[in-house]
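Here's a slice of the assembly, chains where they normally sit.
In this document, chain identifiers A, B and C correspond to the written order of the chains, with residue numbering beginning at 1 in each.
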Amino acid sequence: MIADIVLDDIVRRALMEDLQGGDLTTEATVAPDTRAVARATAKSDLVVCGADVFACVFLTVDPGLRVEALVEDGERAEAGTPVWTVEGKARSILLGERTALNFVQRMSGIATQARRYVDALPAGCRTRVTDTRKTTPGLRALERYAVRCGGAYNHRDALGAGVLIKDNHIEAAGGIEPAIRRAQERAPHTVRIEIEVESLAGLDEALAAGADIVMLDNFADSELVTALERTRGRAIVEVSGGITLDRIERLGELGVDVISVGALTHSVRSADIALDIERLGGA
Amino acid sequence: MIADIVLDDIVRRALMEDLQGGDLTTEATVAPDTRAVARATAKSDLVVCGADVFACVFLTVDPGLRVEALVEDGERAEAGTPVWTVEGKARSILLGERTALNFVQRMSGIATQARRYVDALPAGCRTRVTDTRKTTPGLRALERYAVRCGGAYNHRDALGAGVLIKDNHIEAAGGIEPAIRRAQERAPHTVRIEIEVESLAGLDEALAAGADIVMLDNFADSELVTALERTRGRAIVEVSGGITLDRIERLGELGVDVISVGALTHSVRSADIALDIERLGGA
Amino acid sequence: MIADIVLDDIVRRALMEDLQGGDLTTEATVAPDTRAVARATAKSDLVVCGADVFACVFLTVDPGLRVEALVEDGERAEAGTPVWTVEGKARSILLGERTALNFVQRMSGIATQARRYVDALPAGCRTRVTDTRKTTPGLRALERYAVRCGGAYNHRDALGAGVLIKDNHIEAAGGIEPAIRRAQERAPHTVRIEIEVESLAGLDEALAAGADIVMLDNFADSELVTALERTRGRAIVEVSGGITLDRIERLGELGVDVISVGALTHSVRSADIALDIERLGGA
């Protein structure tokens, strides 16, 4: 679920970027009354994501277009599967084509990548894979949604939606204990206090100070075992720092609660989705 | 060069996304008068890109910060090289940190990738590698700039900045010849008429009609040789369609004029750049 | 702390509302080079709030103005105390006067009211008074800040920054247990799961399901005693619903963790602050 108003704001901006100066090609070569239907088709296996954005782009260009989703967000589509269609004035479809694809290729790319990480967890395991704030500037709402469509989870949305005390905050506060204490004193009671620690000593201090979530940054597997033993039941354990796909299974087996993965959003291969347009003739 | 006004608009929007609800952690743990210096350092070899954006983010958060670029955009930086610094109120640096990194990691990632493609061309070859309109919605100006920093070139910026007749336009216009003719009749004289063709027959028709640029879509190398012979001197030859890095050298040897590569922007691995913050003490 | 970018956005909008059509009176009656100093003075006892907004309004109107804060945000000022000053072109001061006062009177009114609630708590008590989302549309960041200046606390900022399951969500989810379970399964691990309950039976169900915060809505004092006994150590206890100033002390004595008070922001008497302008003569 992405609030329409957020979607609308992002989509308008993207369309202005491409259409501010008109569309020289379409105006010159396509008659106003030509009608067409376009099918967005997966060209490789992927997890589908972006139905609302796809629709929003085309309906913002022209409310007279008719958009249909053939596969629901979050479902897998094999190469060759038609995913969405749009029908109406050919000019309108051509104006929105590239912008729509730029959105859904990225979103489906993220969903597909997230699914890959989630699928790497051992069966039955309750470990969560989450995103981070390493999202594309301006597109966070869409990318977080794509992460959820891939079966992964969201971390805090923004700096005002959660407390995550990093090394710089610790240094500025004069240590782990005072940093946690201040956060406990001032942050809304609705958020958990999370702190990043880089050693077992730091972990002990954080737990003693009452941290709700401990983020173990770049811990080796052996350290993780110890850390999990010390923490179990006292705080949520999140691991972070250069997590790659092939380490996910082992982290799941160890029983960490959360694995946060920047790569879910910061290094994404766009999913291969093509839009094939078929002319339907004049009105 | 990115116009300041464009930069400012993009940066404000990105900052609002992260700061709309404040920064719970920093407000709770960092005193208002704590000062710090932060250094952005390359963690792997990369082509640097984003000095203006880096500065704009921090100066938008707090005009009292002092930002310096140690490496110029477009230059290579080896792992370990400090690239930019920012100094001033610790709170301000922490507020801008993630947003600034999200921008410059992406931009440097694009510049690094673009450089890789350009370096794959044979020495002395005049072939251009260009981007496409497959950019991240809302960030086109930044990504096109990053492409240039990597030594590659830009294709048309937007739908109003160039004519590119694709198969759908051809179908809508009733053929290659009428599509080109209409574009010649109506488009500004300041742009070249480009048309996408998928066969040698299409190429011949396009050349006969006076296309200024022919985009050969998914041509095999053998076809390319023929196409180049037929076209030489009559039009600019652009090849396109699933271009991978290992095909670049051969395309350069064949002497195509332009290779347009969607992957320059649509599937980018963020460059690894870290921001290390050192506390300087209270004012 | 309010991020400058958020402040700037709110202030610009407010100024446009008043200045879009110019200022007929000032342009006609005040010469461009007349200079003045203006002092904002408390006309009744209040808790000061709004230094940054005061400055932002005047500096947005005219970056050449010089603004000074004589009392810090969150401090008390007795009637007659000068709080802020602004000096420079008389025209610029007159253009910003009403807008600046509209902001700071409201913010100081909220801070003063919040302080009244906080002061009503028994000495040494650790109960928090918090705001709600019943803020003025468009001014939430400012009003939450004012609440903090008055010594009270913030609840979640927005719908994306916390989970608060209300009766409608419970009904939609098919009960307290499934509602909490779904929230646990889907919400970010960084937020606590809060649920509103209207009876002791509901409370028991919420605790059994693992709610992190229970909001006791419109509980009588006698019920509260029981509720606190059952909950202690298992969840944070928040009380809510038509809380008036004279009930705060008793709630503090009972030892509830959080009292959320809509009236902190939805029914505020603007603090009485006047701006007296003294002419300094032409440049």
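As a working rule, a contact is a pair of C-beta atoms (placed from the backbone, for glycine too) under 8 Å apart; a residue touches a chain by one contact, two chains touch by 3 or more.
If you're wondering where the values come from, they're calculated on a predicted model, not measured in any experiment.
**Q** Beyond the 3 chains sitting in the coordinates, how many copies does the whole assembly comprise in total?
**A** All together, the file's complex is an assembly of 6 copies.
Definition applied: only the chains that are shown with their structure count from here on.
**Q** Considering only which chains touch which, label the overall pattern as line, ring, star, complete or other.
**A** Per interface graph, the chains form a complete graph.
**Q** Measuring between mean CA coordinates, which chain is farthest from chain C?
**A** Relative to chain C, the chain whose C-alpha centre sits farthest away is B.
**Q** Could you tell me which two chains share the largest number of C-beta contact pairs?
**A** Here the largest contact count links A-B.
**Q** So the centre of each chain is just the mean of its C-alpha atoms; given that, what is the distance between chain B and chain C in Å?
**A** It comes to 43 Å between the two C-alpha centres.
**Q** What is the distance in Å between the mean C-alpha positions of chain A and chain C?
**A** 32
**Q** Distance-wise, how many Å sit between the C-alpha centres of chain A and chain B, to the nearest whole number?
**A** A distance of 22 Å separates the two centres.
**Q** Provide the list of chain B residues touching at least two other chains, using ranges where the numbers run on.
**A** In chain B, the residues touching two or more other chains are 19-23, 26-27, 95.
**Q** Would you tell me which residues of chain C are touching chain A in their complex?
**A** 128, 130, 153-158, 160-164, 186, 188-192, 194, 213, 236, 238, 257-258
**Q** Can you check the complex and tell me which residues of chain B touch chain A?
**A** Interface residues on chain B, with respect to chain A: 10-11, 13-14, 17-31, 34, 36, 90, 94-95, 98-99, 101-103, 105-106, 109, 133-140, 158-166, 168-173, 179, 182-183, 185-188, 191, 266-270, 277, 279.
**Q** Give every residue of chain B touching chain C within the complex, in rising order.
**A** Within the complex, chain B contacts chain C at residues 12, 15-16, 19-23, 26-27, 32, 60-62, 91, 95.
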